[in-house]
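Only one protein chain is missing; all other protein chains are in place.
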Amino acid sequence: MTLSVLAAEAVSGGSSVVHDANWFLENAWLIPLLPAVSFLLILFFGKRMPKQGAEIGIAAVGLSLILAVLTGFAWLDHRDNFEVPGTEEHALVVEADGSAGSDELTLTAAAEEESDEHAETDEHADEGHEASHPYVAVQNSTQWLQSGGIEFNAGILVDGLSVMMLFMVSLVSLLVHIYSTDYVGGDRRYTHFFAFLSLFTASMLFFVVSDNILQMIVGWELVGVCSFVLIGHWWEEKPNSDAALKAFLTNRVGDIGLLVGMITLFFAAGGGLTFDTITINSEIVAGNVSHTALVVAAASLMAAVMSKSGQFILHTWLPDAMAGPTPVSALIHAATMVVAGIFMVARLYPVFFEGMQIGGSSINLLATVGAITLVFGGLLAFVQDDIKKVLAYSTVSQLGYMAMALGVGAWTAAVFHLFTHAFFKANLFLGSGSVAHAVHSFDMKKDMGGMRKFMPKTYVTFIIGSLALAGIFPLAGFWSKDEILVGTGGWGLFGGTGGNGAYTFHLTMGMIGAGLTAAYMTRAIYLTFHGEYRGGHHDEAHGEDADHDDAHAHGDPHESGPRILVPLYILSGFAILAGLLNLPSGFQLVPDSWQERFGHFIEPAGASYFPVIGHGGPSWSLAIVSSAIAVGGGLFAFYYYFVRVDRMSKQLGESLTGLPDGLTSRNSLARVGHKVLVEKYYLDHLYTGVIAGFTKGPLARAAYWVNQNVIDRAVDTAGTTSVRAGRVIYDRIDQGAIDGLIDGTGKASDASGQGLRHINSGKVQNYAAILFAGAALLAGAFIIILAL
Amino acid sequence: MLLNQFLVLAAILFCIGVYGVLVRKNAMLVLMSVELILNAVNINLVAFGALNDDVGGSVFALFTIAVAAAEVGIGLAIVLLMYRNRRSIDLSEADMLKG
Partner (left out) sequence: MTDFLNDWGLTAITFVPLAGALVMMLIPRDNEGAHKQISLGASLLALALGVVLLFDFDYGSAGSLQFVTDEKWIEVINSRYILGLDGMSLPLMALTVLVMPLVFIYSWNHIPEPGNGKAFLILMLILETGMIGTFVAQDLILFFVFFEVVLLPMFFMIAVWGGPNRRYASLKFFLFTLFGSALMLLGFLALFFLSKDPATGELLRTFDMRALTDVAGAGIVRSSQLLIFGGMFLGFGIKVPLFPFHTWLPDAHTEAPTQGSVILAAILLKLGTYGFIRIAIPMLPEAAEAWAPWIGLLAVIGIIYGALGCLAQTDMKRLIAFSSVAHMGFVMLGIATLTDFGINAAIFGMVAHGLITGMLFFVAGSVKERYHTLDIGRLGGMLIQAPRLGWILGFITMASLGLPGLAGFWGEFPAILAAYQPANGIPVETFRTYMVIAAVGTVLAAGYLLWLLQRTAMGEPSEEFADDPNITDVSRIEWIAWTPMLALILVFGVAPGLIFEITDPAVVESLNNCLQLPAGCEGVAEATQAAFGG
């Protein structure tokens, strides 16, 4: 691979990027590299290792986590103390580097080459909270290839957002790795599982440190493939491979938007024809990009976000993805991959902010889709019997929150919610896995109930996770969700100022969502942990634990081991404490320096590549009202389940599954509504049955029919017509006419002979007659000639 | 002055002879008709010889008589053989050389 001198990009107003900073920040490419190497090692050597390769994976991710933490500290230091050197022009320095990592052939090799250093200047004043130091990101890239005059670079971009993601991804991945050693122990493809967990981690880390949009596409697709492989981990059973296909194909549909959007940005940004994220963003912020291009790009990228981050209407793959093992669901479909879309929007925020004109309006596509998602997803969570599906729809709903937050301009709120959500959602998923591990099933109604007697520790962590999810003070979810609601700027009653516009509709939806969240989680808790234990009467293994051979007999379920519980504890701890990272800036109970820590370090406020966005001031009244709604929702569900249903089941002596239907049996509207929810708004019918079925079935067959009977028929007809024409020509013209002519001469001779032979009658007197006649004629002729 | 009569006589004899050659079926009669034709020619020859006081006419007639005699001899021989082989001398039946 060739190295080249990085060209300086002088963007108007200077750019908030340097290439020369703390060692950890410059070399953050090591963080994705380690799991990538571990993937290869596990693939080739894993089976021979004592722990089947799991130790390689855990070691690699653990190292990545340590590096990520150190990088995080480096960033904290950098953010507050970095002095941008002077105002000199860019110095170009070429540095030879022989380390062409061609042995690590996968994704990371290209991205992780060190290159020349380049210092740029920026004296851009920070806006908003702290005024002293500008926000400066660190970029490090090298040329990957060149074609047709266009350069493709590979590199890393380290700023607050990437650092946060690095930490979160590696931490959750490590916890999931440890968890999996117990959960997936004895699995038919244990080594393979860990190999792909490593590959996924590497891909996700690679994705979040990308410095250009082409690399983001590469990372995006790679996490999609890992998701496909891991969802279909037990591919012997068709529903699992179906779910994997569905996930991949739905994401591919969104990828159409990704490709179109990225290509549009490539061409539209400032005439530079570049994939570089910073450049594109800076150009947009500086106003050099045409609005049409931004609208097209934003709309196209929306499609990608909708599919990858499970927004309504492309969310249908997410619940089906629960067919994969629970650690996979926790890691990929709760904490990391699904937030890739949100991350992309956050990273390319100027595109959306300008393209959708988020500031100063009251409705836009991103916010509205997010708002609809969060309510619809929440509604669907009510009718699920499978605990993982409840959590899956809850994830859909929470992703809706994040999307909506980005859509209303509350960037920090969205990213903060992403951060906190990863912890409590992973906590909930792993908790559900812990329960399922004990009862070998995920069906709440049939096989669970009263689990808090058997699994108290899991119960406690689950409660903590649910409270955080519902947004109860003072757990993490409260802070992040509240910030989103504030950010909508739709609340103006008692104190608090608006954010970027007046998104009242979205505020309403957000509040409804809060109530729904609390309600469905309460339902799930009741069905799982309270009441009577309904399990124990399944003999054959079912569900995805089908092949899990664990030692304990099918007696009473018992608490899980430490390798499952410790990750749960750690995640619960984060669920409780993470909120403290971003206390709002009016929170008088804590000193000023504790406020808005997260936002200070993560949000690129004032950077040249980030638009100027407004921030909503905190509002106590809003917090109280939203908490009240959440608590109210929880209480309503509590009453319904814990009191009424419980009472009913005790009265009738029946287990939950045998209870007569409640509301739905009395009210036809409720029944219809319930049916719609159970059928997931018939979207799956639409996608799988109608669209995919049509494409795969009648449409494909029609195309093939056209191919065989129209196009090929034409070809074949051409062939047969030629043959027939040839025959005609042969028979009529060749044999008939031309040959006939030749034959005709023969025939003519024959005929004339036939005719003339009658002169030879054999009779002498005839001959004599002819003789005399001839003689007379001659004589006559003779006389006449003589006379003349 | 007698020439015309001789010529007419010869012509009549010639025509009778031609008629006989062409129409009569009996081979003997055909031969006799051929004799008539030849004699008609002879009369012509002598008549003109006398008219021109040239002995060549008579000489030619003598030639003709000799040739006629030879030809009759052969002709009669053919007819004889024809009779021996077919028991008939009807010329209309003798068409074996028909093409």
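The chains carry the letters A and B, assigned in the order they are written, with residues numbered from 1 in each.
FYI, a contact is a pair of C-beta atoms (placed from the backbone, for glycine too) under 8 Å apart; a residue touches a chain by one contact, two chains touch by 3 or more.
Quick caveat: nothing in here was measured; it's all calculated off a predicted structure.
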Which displayed chains the unshown chain touches: A
Residue touching the undisplayed chain, where the options are A:Asn27, A:Ser241 or A:Ser761: A:Ser241
Omitted-chain contact residue, chosen from A:Thr695, A:Gln735 or A:Ser749: A:Thr695
Selected from A:Pro35, A:Gly53 or A:Gly232 as touching the chain missing from the view: A:Gly232
Sites on chain A contacted by the missing partner chain, in the whole complex: 1-2, 102, 105-107, 109-110, 144-150, 217-218, 221-222, 225, 228, 232, 235-238, 241-242, 244-245, 248-249, 252-253, 255-256, 259-260, 263-264, 266-268, 271, 273, 288, 290, 292-293, 692, 695-696, 699-704, 707, 711-712, 715, 719
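Just so we're on the same page, only the chains that are shown with their structure count from here on.
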Contact footprint of chain A on chain B as seen in their complex: 18, 21-23, 30, 91-92, 94-99
Chain B-touching residues of chain A, taken from the complex the two chains share: 757-765, 768-769, 772
